[in-house]
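Dropping the structure in here first, questions after.
Missing here is one protein chain; the remaining ones are kept as they sit in the complex.
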Amino acid sequence: MEQFIAVLIDGIIYSAWLFVAAIGLTLIYGVMKIVNVAHGSFYALGAYAAASITGALLAHGMPPYLSYAVLLGSALLVTVIVAPLIERGILRFMYAKDEVVILLITYALFLIFEDVIKLIWGVNPYFVAEPYGLLGSFDIGDLTYPYYNLILVGVAIVCGAGLYWMLKHTRTGKLLVAVIHDTEVSRAMGINVDRLYLITFTFGSLLAAIGGAYTAPTISVVPGLGVEVIVLSFAVVVIGGLGSLPGAALGAVIVGLVRSATVHYLPEAELFVIYLVMAMVLAFRPRGLFSIAEARKI
Amino acid sequence: MAAILDAQGLHKNFGAVTAASDINAAIERDSVVGLIGTNGAGKTTFINMITGYLKPDRGRIHYEGRDITELAPREITRLGICRSFQIPQLYASLTAFENMMAGIGVVLRNAGLGGFFSRGEPLVPGHNLPADQVAERILERFGLSEYRDRNAQVLPGGVRKLLDIALTMVAKPKILLLDEPTSGVSSEEKFTMMEMIMKAVRAEGATVLFVEHDMEVVSRFAERVLAFYDGRVIADAPPAVALEDPEVKRFVVGGELHRLDEAQAKHRA
Partner (left out) sequence: MKRDRTPQTLVLILAAILAVGPFAPQWTVFLLTVALAKGLVVLGLMILLRCGLVSFGQALYYCIGAYAAGMLGRLFQVSGVFTLMLAGMVAAGVAGFVFGFLLARYRSIFFGLLSLAISMILYGLLVKTEALGSSDGFNLLPSTLAGIRPADAWVRYMVLAVAAAVAFVAALLVHRYLKTPLGRLAPAIKDNEIRVEYMGASARHAIHVKYVIAAALAGLGGALAATTVGHIDPEMAYWTTSGEFIFITILAGTGNVIAPFLGALIFGIIQTVAFDISPNTWQMVLGSSLLVVILFLPNGLWSLFTRRKAS
């Protein structure tokens, strides 16, 4: 029974992390219809920015409890600089191209960023463990969990709820929903799709950066950080359905729980079971678990 | 004359929408049949069912005595039933000539010719000429020779339509289904276009069914008319008779006028 609870809790924590990592990816796909491989780069940028800035500020005597805000601030800073540059500077000219070509372009950008990060931050690991250890931990039975994990879950809930609220109740959100459903018609109705693309790309990348920033205290930040994240995010998003926000939540929960169960009960399967679920979903419901009907073609 | 194509009791629903309701039609060999009806009446659904793109919920379709209801479109094409499309389905990045060659390639492959182990230039079955000559000849018949080396996506609308129909001739079909062959073409050009199409098509000895909204074109070229409305066939007769049928006048030909009369009557009351 205790192991079951461990599986559940670990699963939820991992799901929260996956959700934050993947939600931006599905948002960008839903609105812009592009699969953004550079999403992993923003995750890494967020982690590096958070680790270096927070670490530096702490070393200069910043009160540790502020570090949680600084993590967010770092992610915000790095995204607001980089995302518009990419969207306005490169992607904007590519939207007419085939979706696979755009994916390859984002892949090229991802490769470039891997080395840009090395050039800026070097190849040595960054540690910023204070925010992680600061809050202490709590016990459930024989299991010990750091309170920091609750922050992770909290961030996921805030992001998810915030995004949901924004889409339903703000003007920008409703315009986004229109574009998600039909870009051409939206444009024809006078919606400034270009501006919305910029907003979406920045916001989606920000979510990735936030994911990276809040993960930074729990790991050593090293080059190659974004590589595994991007493939896992793909898995989550595909399972839930490309472009579906509730789908991303469902996908994150499924992947999180499955991985947690595998780690506890069948460790050999840990690495591949997620991709197995991804493959099965693609095989039986390629549009994901939340799919929309398709109109007649001829 | 024996029926070359026989549809019996076809039903098709899409959720709450009835696209076909008890459609019965026996098409005679060598005949020219016009399919008329307002948009959504079920003409294209009928064609989609015959060509295997849709499967009817109930009913059977027989071709030369054989049940083809469950076959896939490519199998039905191989048996000799070909169709053109409302929106021309072309290979956008290939030239008109290459479009034809792609189609001819399939015909060769289905006949087992020109494969990996073959040698020399095979003759296309049904035409008895090498592939490139067949392509040139059909293009010429449809007046498309001047567009031979232009990419399909830059061709003008009427030319795309003609190319779409020209592609159907490659497999030497016994039955040709033309879905709105003259749509998008100006009224003056409709007749000339239909003349050219019919001449090219009939020279191959095919049975023709065509969907058309222009009643003058229908009267001129069809020997028989099937009128559709709300998923049903409401008239099946030669054009002179069918176009005078009160139901046809109400639901197909003069539909708009009738509604206008009704609205004016209500307004006066």
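For reference, chains read A and B in written order, and residue numbers begin at 1 within each chain.
Just so it is clear, a contact is a pair of C-beta atoms (placed from the backbone, for glycine too) under 8 Å apart; a residue touches a chain by one contact, two chains touch by 3 or more.
Everything numeric in this text was worked out from a predicted model, so none of it was measured.
> Please pick, from B:G34, B:G59 or B:G103, the residue that touches the omitted chain in the full complex.
B:G103
> Have a look at A:I9, A:L104 or A:L289 and name the one touching the chain we're not showing.
Counting the whole complex, the residue in contact with the absent chain is A:L104.
> From the listed residues B:V154, B:A203 or B:V241, report the one that touches the chain absent from this view.
The missing chain is touched by B:V154.
> What is the set of chain A residues that contact the non-displayed chain in the whole complex?
Residues of chain A in contact with the hidden chain: 35, 90, 98-101, 103-105, 107-116, 118-119, 123, 227, 231, 234-235, 238, 242, 267-273, 275-276, 278-279, 282-283, 286, 297-298.
> Residue by residue, what part of chain B touches the chain that was omitted?
Touch with the absent chain occurs at residues 51, 72-74, 77-78, 82-83, 89-94, 98, 101-103, 105-110, 114-116, 149-151, 154, 167, 170-171.
Everything below uses one rule, namely that only the chains that are shown with their structure count from here on.
> Provide the C-alpha centroid distance between chain A and chain B, rounded to the nearest whole angstrom.
Distance between chain centres, rounded to whole Å: 50 Å.
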